[in-house]
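Just one protein chain is left out here, and the rest sit where they should.
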Amino acid sequence: MKRVYVDERWCLGCHLCEYYCAFANSGKSSMIKALKDRHIVPRIRIEERNNISFAVSCRHCTDPLCVKSCISGALSVENGAVLIDSDKCVGCCSCIMACPYGALSHSESGVIQKCELCKKNEFGVPQCVQGCPNKAIVYEER
Amino acid sequence: MRYVILGGGAAAIGCIEGIRAVDASGPITLVGAEPHPFYGRPLISYLLEGKTTREKLLAYRPADYEEKRGVRALRGVRAASVDAEGRTVLLETGEVLPYDRLCLCVGSTPFVPPMEGLDAVREKTSFMTLDDADRLSAMLGDAKDKRALIVGAGLIGLKCAEGILARAASVDVVELADRILPAVLPPEASPIVQKHIEAAGVRFHLGESVKRFEPGVAHLSGGGSLPFDVLVLAVGVRPNTALAESARCRVERGVVVDDHCRTSVEDIYAAGDCTVFPDPDTGALRPLAILPNATMQGETAGRNMAGGRAVYDKAAPMNATGFWGLHMIGAGRYEGEVYRSQSGDATKLLYTKDDRLAGFLLLGDIDRAGIYTALVRERTPLSSIDFELIRETPQLMAFSATERAKKLGGAAQ
Partner (left out) sequence: MAIDFLYPLYEVVRDPQRCICCRACERQCANEVHHYDVDFGCMMSDESKCVACHRCVSLCPTRALKIVKTDHTFKENENWTGKTISEVYRQAGTGGVLLSSMGNPEPYPIYWDKLLINASQVTNPSIDPLREPMETFTTLGAKPQAIERDENGDLVDNMPPQLTLNVPVMFSAMSYGSISYNAHASLARAATALGTYYNTGEGGLHQDFYAYGEHTIVQVASGRFGVHADYLNAGAAVEIKMGQGAKPGIGGHLPGIKVGEDISRTRMIPEGTDAISPAPHHDIYSIEDLRQLVYSIKEATHYKKPVIVKIAAVHNVAAIASGIARSGADIIAIDGFRGGTGAAPTRIRDNVGIPIELALAAVDQRLREEGIRDRVSVVIGGSVRSSSDLVKAIALGADAVYIGTAALLALGCHLCRSCQTGKCNWGIATQRPDLVRRLNPDIGEKRLVNLITSWDHELKEMMGGMGINSIEALRGNRLMLRGVGLTQKELDILGVKHAGE
């Protein structure tokens, strides 16, 4: 399955992946409408320190601990992608407890959000990858 | 290969997944005592609180889950005994199920200590199953005029308190220990959570037990008495071992399993809350009644039942929960050297021992807590990472560049 892979050698710490992510999942027609004067809560997040930076988002594990820990059945694996049904999620945070990458977080509305590879939004392919100026984030089979 | 799974909770789901990962077609029969499809037991408090609906709760797995996986599910049916010699299960209906591999996923039962006058209390329930929740809901009614008394300030008792506070005239919690959540929180954290829950309106009676019930009144060991209308018993649970005993499996408080989730009897496996298994650190047998453990034990059992090879040796206690907006995540053991930090309403406790993160507790700010959980679960030597850094915030930056490349660029785990 195609997954999002990150190579810190090429990460510039520009944070554009976060903005493209927040826009892609906003449902708005333009990034300006979606993000202007907003604090963004993206599903991919940059870690940076001492001139090293890299993006972290869901790895779509083949053996996902988050899914196994979910008490509400909100998390599931569909064709290899770990998806979340935010309607079912009760915000118990068991997934946050379980994920070794720290890839799940609270959304603006309080329920849990995670990278769904832009499968559920209008774009269909990960926008963090599209927006990365240096191919530090790629979407491919490995 | 014919598989029989006794029980219909998270361990059973794990077991089905495990079997089907190896054997796509062998018939699976599932015998569940509850009449409902799979549901997330911990959701019952959210149901009472109105944070989820009955429909969503019962849709823990898709409606066609069993059908798609070739599982014949018998719900609302209890198993009476297991004949390990004959490799059959006798159901209470009289039906006999032959099996080649059997998995006991039969869970636990609320434990009720003897209390004088308890039998005379009519409006009482434990709080484990959907039926318990329905019963409690019916007892409370909609008038918001019932005074609830909960015995036990563990996770079940307090989630129950959260679930019903808005629907009851009052909620009192009696706990024998001198602090709340004694099994889940380290001593220094209990008062913080207690204060938060009290602010929401729950009253605690710690270090006390109910000496005697009279109709509508509980007399406490400290001499006080509490009037109540509805009683919830949430003292604790005990593994269900009767079926294992009937099969002559080794039982020590719970069904004893190894790291392959095998019982002492050939072709009989067990998973979830009904089991005890050797602690990876100490070797001592102990239960680990948490949902992720049930799923993973179930999956391990399933894979091994179907002829695969799976080892589950990374069990660690962990809990994610929250009360009235205060999130908390903890894992491992609260022993060793303590690192404590406080920032605003957020509390962090890290326990280190022998170059390992033995355990941790995060209150308030739980962002990326799983990175700590992984340190506990994987027994990562702290000398191999930048612990100073990860102590401040959970982050992958604390790992070496090689390790990061593996985590973020390597094959998915």
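Letters A and B mark the chains as written, and numbering starts fresh at 1 in each.
What we mean here is this: contacts are C-beta pairs under 8 Å (C-beta built on N, C-alpha and C of every residue); 3 or more make two chains touch, one makes a residue touch a chain.
Note that the coordinates shown come from a computational prediction; the quantities given were computed from them, not determined experimentally.
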In the full complex, displayed partners of the excluded chain: A
Which of these touches the unseen chain: A:R9, A:R49, A:K120 or A:R142? A:R9
Answer key for A:R49, A:K120 or A:K135 versus the chain not shown reads A:K135
Determine and list the chain A residues touching the chain excluded from the picture. 9-16, 19-20, 23, 30-32, 35-38, 51, 131, 133-136
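Throughout what follows, only the chains that are shown with their structure count from here on.
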Partner chain B, residues of chain A touching it in the complex: 3, 5-8, 47-49, 52, 54, 56, 59-63, 65-66, 68-73, 87-88, 90-102, 104-105, 142
Listed in rising order, chain B residues that touch chain A in their complex are 14, 38, 40-43, 46, 51-52, 56-57, 59-61, 291-292, 295-296, 299, 318-322, 327, 329, 331, 366-371, 373-374, 377-378, 389, 394-397, 401, 404-405, 407-413
